[in-house]
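For this depiction, one protein chain was excluded, whereas all remaining protein chains were kept in their positions.
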Amino acid sequence: MPKSLPTESLLKVRDLSMRFGGLLAVDGVALDVNEREIVSVIGPNGAGKTTVFNCISGFYTPTGGDIIYKGQSIHGLADFKISRLGMVRTFQHVRLFSQMTVIENLLVAQHRHVNTNLLAGLFKTPSYRQKEQESIDRAIYWLKKVNLLEFANREAGNLAYGQQRRLEIARCMVTEPGLLMLDEPAAGLNPKETNELDALIVSLKEDYNVSILLIEHDMGLVMGISDRIVVINQGRPLATGTPNEIRDNPDVIKAYLGEV
Amino acid sequence: MKDKFIPALIAGVATLILAFPLLGLNLVSDGLGLGIEGADTQTMIYIVLASLAVFIFQLFKENALNIAKNIPLPRRAYKPDAVVSQAQRDKNEKLFTFIIVAIALVWPFFASRGNVDLATLVLIYVMLGLGLNIVVGLAGLLDLGYVAFYAVGAYSYALLHQYFGLSFWVCLPLAGLMAASFGFVLGFPVLRLRGDYLAIVTLGFGEIIRILLNNWTHLTGGPNGIGSIPKPALFGLEFGRKAKEEGNIAFHEYFNIAYNSSYKVIFLYLLALLLVLFTIFVIRRLMRMPVGRAWEALREDEIACRSLGLNRTIIKLSAFTIGASFAGFAGAFFSAKQGFISPESFTFIESAIILAIVVLGGMGSQLGIILAAIAMTVLPELAREFQEYRMLMFGLMMVLMMIWRPQGLLPMKRRHMELTNA
Partner (left out) sequence: MLETSLYFIQQLLNGLTIGSTYALIAIGYTMVYGIIGMINFAHGEIYMIGMYISFVAISGLTMLGVEYLPLILFITLLISVFISSTYGWAVERVAYRPVRGGNRLIALISAIGMSIFLQNYVRIAQGSRDIAMPSLIQGGWSMGPLDGFQATLSYMQVVIFIVTFITMTGLTFFIAKSRMGRACRAVSEDMKMAGLLGINTNRIISLTFVIGAALAAVAGLLLGLYYGVTNPYIGFIAGLKAFTAAVLGGIGSIPGAMLGGLVLGVTESMTSAYFSSEYKDVVSFGLLILILLFRPTGLLGKPEVEKI
């Protein structure tokens, strides 16, 4: 495959629309995410942000528009295939394998990196053991990174809420994604935890070359870390720009505060 | 008390309405027509007593439930988190398993023929329970047609022997393979379905297989079944009075001892034990392998799995296929043990019994399943005079278990992998 030109963005969404029966939930949304960039999608409740996420990650098949990742159209591709291309997401309501341990959560996420050959596993061949060890090492690395190593053998469902959020991000990172999609990662966190999350997201971008697409209501977080912001209102794109441009945009202010 | 009186009265009267027309009035053919006659006085008294019992139970339900709650039961075989480490648990289990296996090996030489035979049947159910547990307990897919794969295994051996003269040892893997292929072919299209649809489709599939076996007379012998299926031989030694296959020698002649039919029974028992140990070993390995983790993850949260790049169809299919293959092994062994099979042995009730073993054992727990298989097979034998009521009690027990202890009698703490030297 030819290397994508540096000018080409990592993720390019054009004219995205999603219709449920008579309801047009998303209408003509466009956004770009470049390599090593944090892009936030904001908008009032019910604006269709999560629906945009569900379309991009393949959980919904959009009724119209193009989604291009690394120069390849992924419209209509199955969700798990999109994830394998390197676009991995978290969920608004944390979705962990709650009866499995923390480390097992991270091992499941590496399913397609390990040796899934049944015979190799039954006989514990050297290559199988090596692959297993590698994935355990990677899991340990990311547990350290998100400060959860001491809870490695704990059931994921027994973690505190903030820890569950971090585990969900770690679980995405062990798949070695190119684009990480976070759906309201700061929801339910206290200010200290939000600050840690802020640092973690920036580090993912700076140290691991991951691009990030973010849905978030916490304006402090969004304005602080975003390279660009896309505003959606009632399913339609309202504005796009840098945090400063968005902050001063009269349309955005109107959408959030109503007619003043 | 007063606010409970009316509902209790309604429940009592309802019991009377439910019981009287069917239990109290019996349909009898009188020549050309149909008549009814009242049941004997005893039955009538029972109906009234039952209604009274329901009335009184409803009246004092709260008190009764409180007593029931205080009945001590093993809630968890191990203490919660971190008190006993996984490594320690494994060690204890190894010792425990060793003792059990040693007893199981020696026991048949001292037991009666009938008991060894019964124990062999228990082992078949253990195998079926363990196999279905992969599908239901680990992967969370409700399969109501598991008996179909059991039938495929049994008929594979019977037919391969009948038409091609293949021996048990050649047919055993083939039977597993056949059952697995049936599982694959059925699973591929239907595993996309939601849980309860899957249950009904597998149920329908089980019926289809049974109807085919019943009607494809020139291949399967139809309702008459297939007979004279040979017992397995031990490295060319047969356990009958005379060796039947060419080149084989009878066991007692080879060792120059007197013929004794209990050798055959004991050999079959040991063979079943070996198959069960093999099953346990393979499944335990699978549970710790990536595919085992993926089954459990899929049961926990399918959407999260998809978001992480797991192909749910392939993973479900692997559980379905591997589960089916164990039913195939069990089926081949069953037809060898019985020497005769017919579609009668593979009805829906059989699926329900295997499912009950999995549920009773506490979905996912291997030890629980072994104990449940013993209970489900041995109890009906002990209560032979209640044979008539066996299925009635079985149905009732399934309902009560789901209400009272849906997690099974012996829910085990999940086996998990443990990080030790981090």
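Brief remarks on what is shown
Letters A and B mark the chains in the order given here, with residues in each chain numbered from 1 onward.
Following the convention adopted for this analysis, contacts are C-beta pairs under 8 Å (C-beta built on N, C-alpha and C of every residue); 3 or more make two chains touch, one makes a residue touch a chain.
Keep in mind the model is a prediction, meaning the values are calculated, not measured.
Annotation: of B:L59, B:L130, B:L203 or B:I322, B:L203 touches the absent chain (contact as defined above).
One of B:G114, B:P173, B:G227 or B:P406 touches the chain omitted from the figure, and that residue is B:P406. Although one chain is hidden here, its contacts on chain B can still be listed: residues 14, 17-18, 21-23, 25-27, 29, 32-36, 136, 140, 142, 144, 189-190, 192-193, 195-197, 199-201, 203-205, 207-208, 211-212, 214-215, 303, 348-349, 352, 355, 359, 388-389, 391-392, 394-399, 401-403, 406.
In the analysis below, only the chains that are shown with their structure count from here on.
Interface of chain A with chain B (complex): residues 57, 59, 79-81, 83-84, 88-89, 91, 95-101, 103-105, 107-109, 111-112, 114-116, 118, 121-122, 136, 140, 149, 152-155, 171-172, 175.
Taken together, the chain B residues at the contact with chain A in this complex read 81-82, 86, 282, 285-286, 289-291, 293-294, 296-297, 300-301, 303-312, 318, 414, 416-419, 422.
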